[in-house]
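With one protein chain removed, the remaining protein chains of the complex are shown where they sit.
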Amino acid sequence: MPESSADGYRDRGPGEVSASGQQPARGATAGSGTVPLLSLRHAAKAFGAVQAVADASIDLYAGEAHALLGENGAGKSTLVKILAGVHQLDSGSMFVGGAATVLHSPAAAHAAGIAVIYQEPTLFPDLSVAENIFMGRQPLRSARRIDVRQMRAQSAALFARLGVRLDPARMCRGLSIADQQLVEIAKALSLEARIIVMDEPTAALSAAEVARLFDVVAALRAADAAVLFISHRLEEVFEICQRVTVMRDGRQVLTAELADVTANELVRAMVGRQLGQRPPNDHGTAGEPVLRVERLTREGVFTDVSFDVRAGEVVAFAGLVGSGRTEVARAIFGIDRYDYGSVTVRGRPLRKGSPPAAMAAGVGFVPEDRRQQGLVMDMSIQQNMALASLRRMRRHGLISAASERMLATDWATRLRIKYGRLTDPVSQLSGGNQQKVVLGKWLGRQPGLLIVDEPTRGIDIATKAEVHRLIAELARQGVAVLMISSELPEVLYLGDRIEVMREGRLVAEFSRSDASEETIMVAATGQLQEAR
Amino acid sequence: MKADRGVTRADGPSVPPGGAASRDARPALTRWRPPITAGHLLRWETGLLIVVIAIGILGVSTSSLFLTSNNMFNLGLQSGEIAMMALPMTLIIISGEIDLSVASVMGMASALLGYLFARGWPMLAIFVVILLAGAAAGAINGLLVTRLGLPSLAVTIGTLGLYRGVADIVLGPNTISNFPANYTSIGISPVAGTDISFSAAVFIVLAVMFGVVLHFTPVGRSIFAMGASPEAATFAGIRVKRVKTLLFIVSGVVCSLAGVLMTFRLSTAVNTNGLGLELDVVAVVLLGGVSIFGGKGTIVGVVLGVLAFAGIQNALLLTNFNQEAASIPVGGLLLLSVFVPSMALLIGRVRDRITTRGRAGPPAIGTGHG
Partner (left out) sequence: MTTAIAPQRQPAGARAAQSSGRFAERAFRFRESGIIAVLALFVLTTSLIQPRFVSSSNIQFVLVDTSVYALVALGETLVIITRNVDLSVQSVLALSAYLSANLFGQVHGIPVPVVFLVGLGIGLAFGAANGLMVSLGRVPSLVVTLATLYIIQGIDTLVVGSNVVVASSLPSGFVDIPNVTVLGIPWLAIAVAAVIGAGAYYLRSFRSGRELYAIGSNPEGAQLVGIPVAKRVFTAFTLCGGIAGVGGVLWAAQFQTINSSAGGTNFSLIVIASAVVGGVAIFGGSGSVTGAAIGALLLGTINVALDVLGISDFWDQAIAGFLLLLAIAIDRGITVRLAAALQKRSARDEG
């Protein structure tokens, strides 16, 4: 196995890089002498007392895919919103095609040729693909009536330019996220956008869809557009981008050609500290099986899944998006039903389809979607923490406010949650702190089995590390942990045993020692690798 | 407190290594704070209280009869049934649904009462049948909404027709008025030893019950949760479908009770009893500051809403002004109930913009990362 750096990414080789310089060191202008499509110089933006962007400069050239990296709170989101015309700069300047520009609205951004593809595409499900692309700008025939045939033909042409096929007459309801993104990209093309910003586009995509997206990015580059690619996944960044800009604390700290930097250097720039070698994970010997799943099947979703999780061990479920891992977890916890098979907790069969039964058996579930499933955004931090434990805080049938407050304060302290007041709405917290609230909610029940689905998705690196430490600590204390994760480094770091799912089946099991990114990926895709 | 079956451990996970706080540094129990703190929570309700007091003052100044015991009795008589039905409606709206069939369940109950009484059934048996019918009506609503996943607005417009239709079919064109005096006396005299009408008394009792359940019990908290975020509520082990169905059943029972009371009060069972009242019930709940989107509201507010609604009608009645014109101030108050909170939000935002040269904090709601 090739030598990996501390994060599990392969080192790319030597390269010069300025870790905190404002301007790129060398060779960073693709096509030197040409005017960048878009340029930001010393951009700054504050919201009240918070300086979201302090000093950021970036150049986007035609035909390049440019990666934007940074932790949460580094200012990426604000930068994107500035480019989208949602916010205006406090100071600094923006140049589009060499001309100084101020974008006062999203419409102005569109007019300037900038399009943003967000993580969750916003389409009109009841309308057709073609209408979604052209809404508000439908081609007209006589008497200002919509020319449906033209609209569909133009849509088909756009998809052809992107190298994909999608039926323009089809209703958008039921489209996969990957297809929805394609519609958004087609929309951007139809607006003749030259600068296309993609915000975490691969977060919910399967490997085949990611590959298709990369082809689309290549097509966009060939059409001389500039793509700004924001992602947490360094392997993707290395694959499709040419240059990278790293932001930290609202400043641009690094801009370089990707050929000249290593993953470790990028992470260091993002985090500002050297990541040492990760300590080996020792949970000691695992105890009795807490969860036993036998031949669990849900028609069309997953088949014949059997595994167990023992006290004190972390079983990590790896696999591609769509392989059925979340569905298995939901079936175990009772959110969904299953058709055949059995689930046993501590030897006692668990009733299917009933989250309360699972909770009574000592199972906790930290779901994938924090904002929709993990938290009630309108409620306070305190109320969210108590939501799964309401029965326990009863006195004479009524909720004891003191117990509620104590539970919340206790866990907020233990998990080091940063908050203003416990009665603040949980929507005011950052992603990482919100995740901690969800964890606190379940840990407050002292579960014997904790299921976590994508525990660190969308949270910053520092909180990520805290969550990893917490999971390891839980295992050390005897909790059985079932962790679903699409981040292989996380799987390898925390998993005592790694189960791999592919297309609804459990296809491989690895112990810590025989697992590696390659072996897992081979099992997850069932195909040979292509070395790059 | 029941111990869990299954897996528990003696102590919880301690802080991960590197954490600052130790497990023993628990915060001392702070002094008792009231469960409903002052602040923005009560803003609409306090305004409404002022309005109610103002109506009272207005009423007294225009007619010396306003605060007499006789008038209090009449006030309760007139609005008692609407007030009763507003209570389960409050819980239903907070849970994120709506029930427009309430008046039709009333009518159905009235029709059943007349029909069975005319056939000589004993009163007790009739009551049982009526309450069961109301529960069944609510159960149908609940099942259609929770099991079939249909939107409650559309469903209850349908059952509005269906249950009114049942009333039509059962009673037809007939009118039954020969109910025994000891029942119809509720339309003439107040509850013994007090000034309040029977329906008002029922309302007060129910208000206390519903208030305690909504604001202080786990079920009540779960109602707020499912109204604010149905998915998160399910993931927290809340039995959303079961609770919602239960709420509809309770509504059906209370509405059929209201139908019985109305029939006795009017001393008449006819298929059109209660026709058109459903919007009044919704209006009273919304007047009380309950959000139509679910997840927010208080019973105190609804009680005040009832008082405002009834007070306006009553004041107009006493001044011999056209009583039906009461709907104008009611409509005006309804508008205020939605504009004032959003006005407060707007003012708050403007204030922040002035004092801190921009929004108070970076928008926390974005794509999930900072």
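For reference, chains read A and B in written order, and residue numbers begin at 1 within each chain.
Methods note: a contact is a pair of C-beta atoms (placed from the backbone, for glycine too) under 8 Å apart; a residue touches a chain by one contact, two chains touch by 3 or more.
Only a predicted model underlies this, so the values are computations on that prediction, with no experimental measurement involved.
Undergrad: Which of these, A:A169, A:A222 or A:A259, touches the one chain of the complex that we don't see?
TA: Hidden-chain contact among the options goes to A:A169.
Undergrad: So one chain is hidden, and I want to know which residue out of A:A269, A:L320 or A:V467 touches that hidden chain in the complete assembly.
TA: Counting the whole complex, the residue in contact with the absent chain is A:L320.
Undergrad: For subunit B, which residues touch the unseen chain?
TA: Within subunit B, the residues that touch the unshown chain are 100, 144, 148-151, 153-155, 157-166, 168-169, 172-173, 271, 275-276, 279, 282-283, 286, 292-293, 322, 324-328, 330-332, 334-335, 337-339, 342.
Undergrad: At which residues does subunit A meet the chain that is not included here?
TA: Residues of subunit A in contact with the hidden chain: 10, 12, 106-107, 110, 122-128, 131, 135-136, 138, 140, 144-146, 163-167, 169-171, 173-176, 178-179, 206-212, 215, 235, 238-239, 300-301, 320-323, 503-504, 517-518, 521-522, 524-525, 527-532.
Keep in mind that, in the parts below, only the chains that are shown with their structure count from here on.
Undergrad: Using CA atom averages as chain centres, what separation in Å is found between subunit A and subunit B?
TA: That pair's centroid distance is 42 Å.
Undergrad: Considering only the defined contacts, which subunit A positions touch subunit B in the complex?
TA: Spelled out, the residues of subunit A in touch with subunit B are 46-50, 52, 71-78, 81, 118-120, 199-200, 232, 290, 335, 345-346, 348, 355-356, 358-363, 365, 367, 369-379, 383, 387-388, 390-394, 397-399, 401-402, 405-406, 409-410, 413-416, 423, 427-431, 441, 443-444, 446-449, 457-460, 466, 469-470, 472-474, 477-479.
Undergrad: Mind listing the subunit B positions that touch subunit A in their complex?
TA: Residues 1, 4-9, 11-21, 23, 25-27, 29-30, 32-33, 35, 37, 212, 216-218, 221-222, 224-225, 228-229, 231-239, 295-296, 352, 356-370.
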